Structures are given as C-alpha cells and as structure tokens.
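Missing here is one protein chain; the remaining ones are kept as they sit in the complex.
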Amino acid sequence: MSGNSFGKTLVLTTFGESHGKAVGGVLDGFPSNILIDLDFIQSELNRRRTGQSLFSSARKEDDRIEILSGLFEGRSTGAPIAFLAQNIDHKTEDYAALKETYRPSHADFTYEQKYGIRDYRGGGRSSARETLARVAGGAFAKLLLNLRGISVISYIKQIGPFGIPGDFILHGLTEISKSQIGCPHPETELQIIDHLQKMKSEGDTAGGIISCIIKDVPVGLGEPVFDKLQADLAKALMSINSAHGFEYGSGFPCAATKGSENNDIFIKKDGKITTRTNSSGGIQGGISNGNDITFNVAFKPVPTLMKDQESVNKEGETIILKGKGRHDVCVVPRAMVIVEAMAALVIADHLVRANL
Amino acid sequence: MSGNSFGKTLVLTTFGESHGKAVGGVLDGFPSNILIDLDFIQSELNRRRTGQSLFSSARKEDDRIEILSGLFEGRSTGAPIAFLAQNIDHKTEDYAALKETYRPSHADFTYEQKYGIRDYRGGGRSSARETLARVAGGAFAKLLLNLRGISVISYIKQIGPFGIPGDFILHGLTEISKSQIGCPHPETELQIIDHLQKMKSEGDTAGGIISCIIKDVPVGLGEPVFDKLQADLAKALMSINSAHGFEYGSGFPCAATKGSENNDIFIKKDGKITTRTNSSGGIQGGISNGNDITFNVAFKPVPTLMKDQESVNKEGETIILKGKGRHDVCVVPRAMVIVEAMAALVIADHLVRANL
Amino acid sequence: MSGNSFGKTLVLTTFGESHGKAVGGVLDGFPSNILIDLDFIQSELNRRRTGQSLFSSARKEDDRIEILSGLFEGRSTGAPIAFLAQNIDHKTEDYAALKETYRPSHADFTYEQKYGIRDYRGGGRSSARETLARVAGGAFAKLLLNLRGISVISYIKQIGPFGIPGDFILHGLTEISKSQIGCPHPETELQIIDHLQKMKSEGDTAGGIISCIIKDVPVGLGEPVFDKLQADLAKALMSINSAHGFEYGSGFPCAATKGSENNDIFIKKDGKITTRTNSSGGIQGGISNGNDITFNVAFKPVPTLMKDQESVNKEGETIILKGKGRHDVCVVPRAMVIVEAMAALVIADHLVRANL
Partner (left out) sequence: MSGNSFGKTLVLTTFGESHGKAVGGVLDGFPSNILIDLDFIQSELNRRRTGQSLFSSARKEDDRIEILSGLFEGRSTGAPIAFLAQNIDHKTEDYAALKETYRPSHADFTYEQKYGIRDYRGGGRSSARETLARVAGGAFAKLLLNLRGISVISYIKQIGPFGIPGDFILHGLTEISKSQIGCPHPETELQIIDHLQKMKSEGDTAGGIISCIIKDVPVGLGEPVFDKLQADLAKALMSINSAHGFEYGSGFPCAATKGSENNDIFIKKDGKITTRTNSSGGIQGGISNGNDITFNVAFKPVPTLMKDQESVNKEGETIILKGKGRHDVCVVPRAMVIVEAMAALVIADHLVRANL
C-alpha cells in the first residue's frame, strides 16, 4: 500500500507502467521561486534513454518531458510539480507470450502473487521505465543542489569481472566524460567494452558497480537515529531496479581493517576542522561532516537474456523462454544518472529538512 | 527533525542517551490480542548486554526492561507499547575530558555542528546504547513473526580479515549456538578469537560482517517501487551504528557475473513454484518470493581505541586522545541481535502493511 | 513543504493550477483487482463541473478525465493510479488586473507572502479547480466503498439564512435527487433558490451548510488516539476551500445539552448491539460503531463578488476591485460531491488501514 513516494519533506511520487500511456511523477515540497532549467532536466532524461549505445535496448522513446504544474514564468511556485513522458514505442505483441510465464529473476511471479493481477506488458510497473520519473525528479533536486554548490558525480567502477584498481583516484568530471561508457580508467574501459561485446554476442548480460561522489555537502545533513544520511541513501539506492548492494566510505572492506587504520583523524585545514582520511564517506553519526560523500552500488546482470532459458508457466509446467525483445546488455551505463538522481533526491530532501 | 521513528504501520520510536535516565521506546501499531512473552524479550536484551565476554565493554547495566503501557493481562491491546530500561552504571567522569574534543570517527563533531549543543557523556544520543530500544522493539516483532512461523537467524561471517569461506552453507541454529561468538565455522571462529585477543592486547579494534537469514517469509511482502523489501531492509540495517555496507542475495559479487549465472530459474517443487538458486535473496521486484531472505551487513571497527590517537579540540588545536573508558574490541558479536531486531521490525512492518 | 497528499494507506496526491495545463492526481495504495467503472468516475466529475446551473460559474471545462496508469484490462493493478483533466477554457486575461492586487478573503496575499511568487491566474493553486482531483480520487474511493455496501450521501442543509428545520429526517436519496440544488426539503429549497437569485442580482454571494451521511460503515474504523475517525474527517473536510466549520453527531448543539440527553443508550436490535439514538454520529472513542456517520460542513460565501470592493495593491495602496470574471454565486451545490469525495477518501483509507 502506497509505496510509490520517496522523501519526507521533498517528496517524489512516481506513476506509470512500461506500456501504459505515460510515466511520470509529482514532486512536492520543492522550494518556491527557483529558476527551472528545463533543458537541463531534459538532458538528464536523455542520459538514461534507450537506443543510445550498442549495449542498450533498441526501444525508441524520445522521453520528452512535459511539465503540468508547479511552474510559473519559469520558476517554481511551491505548488507540486507534476510531469510526465508519453510512452510511444510500445511493442506490446513482444510480450504477449509472457502472459502465462514467469521470466527468471524478474518480478512477474511476485507481482502476480501479491496483486492477483499483472500488467505483463514489458514488466508493467516493475519495468525500469519507471526510473524515468526518478531521473526527472532527481534533475529538479540537482537544480537545488547546484544553487548550494553541491555536485553529484558517478562513474562506472566495475562491469562484469573488470574493475578499476583499488588505488584509483578520480580527479574530475573530465575523466568520466572522456569515456564513452562513463568509466574514467582507460584500461578498464577497454576491458569492459570487450566484455560487453562478448556478452552481447553470447546473448548474455553483465552486472557492475557504480561509484558516486557528492561534493561540497554542508555539515549537518541527516537525522539520527533512523534517518541517518547513509540509511536514507541506502534505501534510495537499493530501491533502484537490480541494485543488490550498497556501501559507503570504507564500505565492506572496512570489515577487515583495524580501528587504527579505519579511523579518520581530525585535523584543521584552511581554518576548518576536517579529517585526514575519509573512511567515514563524509558521514559521521548519520550526519554529513563536510567531506565528500562516497558510496558504491552493485547491480546484478540484466535478467533478460537473448538466449534460451528454462522457466515455468503459471501452472508450474517447465517451458523454454526464447530470448527476444529489446534489452540492455548491461544496465550500469544507463543507471549512472539514476544513481545520481536518487542521491540528489536524498540530499535535497535533507537540505529542506535541515533548512540548510 | 523527527528522525527517531522507524516503520510505516508498525512504528518504533526510540529515545534516550547513553548517560541519561533511561533508554526506551514506543512501539505503535502492534496488533492486539497477542500473548507477550516477557522472558523472551528480556533474553533478547541480554544478548546485546555489555560485560558478557572478554571483548565487550565492561560497563555493567542489567538492561532490565520495564513495560509501561499497551499490555493487559499479558496480551497486547492495540495501544502503543512503551518500554524503558534505566541507565545505572554511569561513569560520567570518564567523559568529562571529551567535552572539548572530537573523537575520531565518532559523532562528536557532527552533533555539535548540527545541534549547537552536545551531550558528550558517552556519546549521548549517538551512543550504541540506543540500540537497546531497537532490540526490545525487535523482540516484539519477533513474537509476531514466530506466530507466522518466520524466523530470523544471524551469524558472524567475518571479523577482521578472517571470514568464513564462500562455499559455506549454514545447516541450522545449532551450528551457531555451538560457537561462543556466533560464528558457525569452527576454524574461522578460532582465527577470529585469536584476532580479537590480538586487537585487545594492542588496544586496537576489529570490524566484521554479519550474515542474516530470514526463513519462511510468505510471498508478497514489500511495496514497490520505493518501499521494496530490500530497500527497507537496507535502510533499517544501515541505520545501525557503525554499519558501512549492505548487500542481499548475490550481493556485490553479482556485479562480476553473467545473467545466465546469476538468474534464478523457476521450478516446481513439492507442488509449489520456487527457484533452483537464490541469487535474488528471496526478493524479486521488491517483493518476497517465499525463499530465504539473505543479506550481509558490514561493520567498521570500533572507533574508540585503547591507545593514543591524534585529534583536535573545538578550537581545532591538535591534541592527543588517551585510550580509556570501557569499550568493545569489536561490536559484531553484540550487533547480531541488533541486526536481527531491525530485520524483524522490517518484516513485521510489511506483514502488517500487507495484512499477511 | 509537501502538503499535497492526503491519507495514510490510501494516499491521494493532487497537482495543478487553475490556469495551468492540467489538474490531476495520483492515488496510491488502491487495492488491486478492483473493476473500475470509468463512467461512474466521469459522472462524479460532472457533478462538480461549472456551467451547470444559473448559480455556478460560466467557465466551460469538459473536465474529461484521462487515466494514465494503474489500470489493466479495466481493473486496478495495485500500482499508483494517475489521472488528469486538461484545462481548456483559460481566460487568463480576466486575471491580469489581479497581478498587483489582493482580492479580499482570497489566498492572494498569503500565497505571495509565503512563496514569494504567485500564479495569479484564477488563483493558481489556491483555486477550487484543484478539487477536481479530489472528486476523481473520491470516486475511486466510492468504488471501494460500494463493494462493501457503504454509501456516502450529502444534501444541502442551509444556504444563506434559509435552513432545513431541525426535526427534518432524510428518508432517502430520492428526496435529494428531486431537488435541482440538492436540498431535500421543498419549502427550504424554494427559499434558497429565491435567495440565490437575489444574491446573483445584487452581485453578492451566499454561504451554506452541507449535511453528509455515511451508511453501513463496519464497526472498527478509526485509529486512536490522534487518527480518530472524526479527527480525520474533520481534517479532510476542513481542507476544502471555503469550509469554516465541521461538526459530527450532535455537533455544536450538544454543548447545551445534559449527559442524560446526549448519551446514546445501547440496545440489542435484530440480534446486534446498537444504540437507541445517534448523538455519537456513528463514532465512539474515535472508532465507528456501525451507526450512520453524520456530519455537517459550513461554507463561507464565495469571496468573489460581482460588485465593487475595496482592497489594496502590493504597495498597500487602496484600490477598488471591479466585479468581473466567471464565478459561482454559492459553492455549496457544487461542493456536495467534494464533501462526499473527501469523506469517501477518509473511510476508504481507514478500511485499508484496518483491513476491513
């Protein structure tokens, strides 16, 4: 019941199914009198659009956003901002065969069990097409963050078995933008592209890890004890389709360390108290400490394969699913902007909550 | 503002500071007419008590729970259940020295910046003593789960660099209970105990990873798209002090796999549709599918060391923090029951939401 | 921040301004697998449409509802139901003059002060056009109530100084439907029509009171102590534009009575425990008791007059506002369906909450 809203003060509600009329959302609690750069919002949506690389689905949607409310003469009014993008390129017939079958590692089975009814066309509500509304909402959030000098940056850390070595340090957005897939480490990028081509030719798919850095966050965001900043980020990121893991700061590897290695020693630098290292990932006691907020999100491989898979139909009879339709080889490149959007929504929500 | 409540239909609100009068909570939305086993609740609290092993703090609290409301003749009435445990063994003088200094990787700095005031005695509200209320709330949740045959089991997967090998399969609670620290793999247990003794003698601390399995969850828990079961679990677990990572099912390692390896093939078994493998960790599309829900939580090493550390005081002047007070060498053994409590609260909340 | 959602389990979020592109809403938490009668929903919207009587605004909107999501093959899927109606008959030029002035007893001044920006066209977000989305949401709620045999009925109790005498008893819907304005007491109806014609000719407006009865509500709706059924009804009804009072059961007049007069004596009737009288308005201790839920809502006269009024402009200079534009003489006839919609949303929300 009513799980389609996110945030406490800046609240995004999304709606829409893969093959319904439209996907969209309502963003409530957005501060008034903010100049809205619609081109920026559209450009964010374009980053998650299909059909942009060899490795993404061939479905053609222009994902043109239409704003229905909440703006006046180019500025936000404090009223809820509703927006949508029409669904155009339905190929519903591609899915008719799936009416009676459950695709492995998809939501077909659980949706049917939970709701007693299932819009099987393209996964219906469980489709990643819903993330379009997240990206739109996140783009509004980024406009707020920009006004405060906060930036949200993501890059591909790993795809398949190929990951950036551990001592890598990102020096800036330029490095990311030089990569056609968002991986700022050239050798790893080449390995990844090779791997994706191999997966595509095999009809198989790849998982991966996205790293995200939020820069110049003011001290004081996060509301202990349950709405700690890392807890809200974890929820936000783990609510993205296919996400299987979240870690921040020193993450899972910190389990192996000693306190004396993992601790961030306080120092004074440029007249401000900060820390020498950033194992804390910019968050201490659930509250931002002014350092970069850093986290990783792991994504599973796309479950839809372009090769035969065994499954069952509603009656539990074994069937063979043929690989067809239009699907990504790997969601990770398109997921970067979704990761950023969810992170931006969390930070913006906490900025409004803390009135910072 | 108001981040001290967790859950949507079964809501736990906690209160209390490390060295205040009491810590406690209010559990609202608990179904009526449920027989409450107070001994069980106390036994859960005893599992997180200090002073029980060589590696935990020597602070002596009996953590005796007192129920103030919501029960009548041994049963829940549907009214909010308030409970508390008095704080007894304050050694506030231990903390006076910390009034002006910020302990590394603690919440001292961020609390002071956010609130402009700080109860520095034992970390105040940021102390892990708050988790007592979570364990109490979680114990009530477990009573609900038990009625439906659901169990929540945790064990230590790793402490410091010593972890259970990847092909390990847990066969039951007995294996865990045979271990004095909750690690069901005897060789790893020995390595861990050695490591903890070494850390203690060095005045250092250790991190670790807890694995959790929730068994016999009905199909249908979780509310897409934001309140997916894994998202709510992630938030719950990442809100625990020192947690730095959360993964479920195939977790971070799934990033390296192919779809054909990670996919869970549907099969019919004993007349029911289930899956051959469980990379999905019991959750598909954000909804439980009836399989075991499996997840891991990584904890950083305890930041309080029994040896000197550099830090700064409020003025930003460098100081040397002496290691003293009563602290755990590793939180992981005591955190097991906290992990279970948060997991139980999520599952119980979703049971009530879905009316299952 | 984020005040545009209503309900806890069945949540309606509305959006849209008087002269924006569209008004609409998202209804989240609606149970799945419910057959949706779109003609009924449209017929409810038609009841609040302008241009239907001599006394309502001449603005011509067809208020045609478009459903964007949440339905599949005519049934609800459990996904959020988004809907909208385009705004067609903008006469924005009518409002240009109001850019710099504050209309008496409107929201112009407070919106401008609060938000620092104001969509002055037709009142923007503060316009009663927003209630279209409430009526649509309420229509969905009524579909749920109908399935459980619950009906929501409203009638005009008073307009201007002319009210139905106190000993009036409604015998059924037919009486209401016989009236062209929803007043089931023929003599009062005539007085009201006379009064409205007089007001119209004077360029003045009238207030009024709507009575509402909710029949066949199961015992057990309402969540003490803050979400008592009457409290949630009060909030819902008082959130309607121009509402100035809410009372239930014996209402304000009960203040003058004795306990022995106001008390509802329990009796057994047809094998069921019920009460001899219904001063409690169907609610005891915040929980429905199975009797008719009865309440009244008072509405102020429409503040827009067709005659000159004094006011001030932004600089505080006195100006004379000319009466022009298209406005209702009295909102009460059109507000009946809005009152019913808000009541239906409350009851449906509590049905879902209580799983009844």
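Note that the chains are named A, B and C in the order they appear, and that numbering of residues resets to 1 at the start of each chain.
Here, a residue touches a chain if its C-beta (ideal position, glycine included) is under 8 Å from a C-beta of that chain, and two chains touch if they have at least 3 such contacts.
Values in this document were obtained by computation on a predicted structure and should not be read as measured data.
The chain not shown here is touched by just one of C:I117, C:I287, C:I338 or C:L351, and that residue is C:I287. Interface note for the absent chain: among B:Q42, B:T77 or B:N278, the touching residue is B:T77.
Only one of C:E44, C:E61, C:E130 or C:E340 touches the chain withheld from this view, namely C:E130. The omitted chain makes contact with chain C at the following residues, 1-6, 14, 102, 104-107, 109-111, 113-114, 125-126, 130, 158-161, 199, 202, 204-209, 219-220, 222-228, 230-239, 243-252, 254-268, 271-273, 275, 279-281, 284-289, 296, 298-305, 307, 309-312, 316-318, 353-354. Residues of chain B that touch the chain left out of the display are 1-5, 7-11, 13-17, 20-24, 26, 28-29, 32-33, 66-70, 72, 75-82, 84, 114-119, 124-125, 352.
We take it that only the chains that are shown with their structure count from here on.
Once the centre of each chain is set as its mean CA position, chain B and chain C turn out to be 47 Å apart. If you average the Cα atoms of chain A and of chain C, the two centres end up 39 Å apart. Chain A and chain B have Cα centroids lying 26 Å from one another. Across the assembly, chain B contributes residues 224, 353 that each touch 2 or more other chains.
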